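Excluded from the complex is one protein chain; the other protein chains are retained at their positions.
For subunit A:
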Amino acid sequence: MAEIRNYTINFGPQHPSAHGVLRLVLELDGEVVVRADPHIGLLHRGTEKLAETRTWVQSVPYMDRLDYVSMMCNEHAYCMAIERLLGLEVPIRAQYIRVMFDEVTRILNHLLGIGTHALDIGAMTMVLYTFREREDLMDAYEAVSGARMHAAYYRPGGVYRDLPDRMPQYAVNKFKNANTVRELNDNRQGSLLDFLEDFTTRFLGYCDDYETLLTDNRIWKQRTVGIGVVTPEQAKAWGFTGPMLRGSGVAWDLRKKQPYEVYDRMDFDIPVGKNGDCYDRYLCRMEEMRQSNRIVKQCIDWLRKNPGPVIADNYKVAPPPRERMKGNMEELIHHFKLFTEGMHVPSGEVYAAIEHPKGEFGVYAVSDGANKPYRLKLRAPGFAHLAAMDEIARGHMIADVVAIIGTMDVVFGEIDR
């Protein structure tokens, strides 16, 4: 009788379906996972410690680099924490812009999440289509902030600047002739809002395309239905949030339950799963994209009709406009103080949470009245999800581990911080 022993394999950190730098030590009994031990921290940059050595505003770009597929949502939570510490009111137009870009970001994130999830378990086509749409949304990011990903667009007190009146255009070069360029620039003739509106009308059709590729696909269902089942009780005990919680049938969404900014004025629905498996979470994310599309439309309508300031006019927090700074001594001093010493945030502590595409992203900020945070704790949704990897993956086949990683939608920028 031969001695049969469990086999331990090392999955990652350089595995394409590890979504970054996840090292997973798997103990296998044949092909069945007995124990999964995720090793994280390979992307640990000490963001929280770095933030303690920077002024409050200087840390905004660090937030983009946490969850690097939903950049503006991270900034949003951080700015909200500062605003709550200060007791600062954000202009209504800035709130609408934030909500609009939060939803654009949600679509961006889910497109990548679903696209790569499908890619990981064999549906190569999906990622090509979803990245096509991501391109449009990144152009919107670029038009508004100048950066395709790491926007640093939200600032304490509002957003950096108002929406641009015209979209950047493609130019003729040796790869693109005049006809191609004309076609590409076709929907870029108007403002950013026109461009986004054109996108929202097209996007529902794209969602249907994705669904024809996946929803009734036999292979996709075989790989996701009944895989990684999480009961509502488990989801709560493990601290799940976002689609991971809603997929299990718990109707919990901060946008509805604890509305921030202008979400209470928006008309949208919260999709909820039934079985808590990978397939239900996929369906939730698909529907969430459609709902985000609805919210973006409502924001566009409002933003067209209501011009106004986009950042608080408190010069102790937000920099004064350039023209005023050039002509006025007082504003010049404010500008100088703000960008050298930075603002002083009253002592106290807050926990600001938003409904990030992946779940609840929270910022716990402790201030002792200095120009820098005393302690900044970033609560990443993926951290709690990945922590339950061992329990979810136990008893599954090794190939299902990939499906589970995909459904958790992990991004190591936020988990390792």
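Some observations on this one:
Throughout what follows, a residue touches a chain if its C-beta (ideal position, glycine included) is under 8 Å from a C-beta of that chain, and two chains touch if they have at least 3 such contacts; residues count from 1.
The rule is simple: contacts and distances are computed from a predicted model.
UniProt lists the omitted chain of the complex under the protein name "NADH-quinone oxidoreductase subunit C" (options: "Cytochrome ubiquinol oxidase subunit I", "ABC transporter ATP-binding protein", "Septum site-determining protein MinD" or "NADH-quinone oxidoreductase subunit C"). Within the whole complex, the absent chain has one touching residue among A:Glu135, A:Glu183, A:Asp313 or A:Glu330, and that is A:Asp313. Within the set A:His15, A:Arg84, A:Arg202 or A:Arg290, the residue that contacts the chain not displayed is A:Arg84.
The chain omitted from view is touched by exactly one of A:Gly30, A:Gly122, A:Gly190 or A:Pro346, namely A:Pro346. Only one of A:Phe131, A:Phe268 or A:Phe383 touches the chain withheld from this view, namely A:Phe383.
Subunit A residues in contact with the hidden partner, per the touch definition given at the top, are 40-41, 44, 46, 48-50, 53-55, 58, 84-88, 236-241, 250, 252, 257-258, 312-317, 340-351, 353, 360, 362, 364, 366, 368-372, 374-375, 377, 379, 383-384, 386-388, 391, 416-417.
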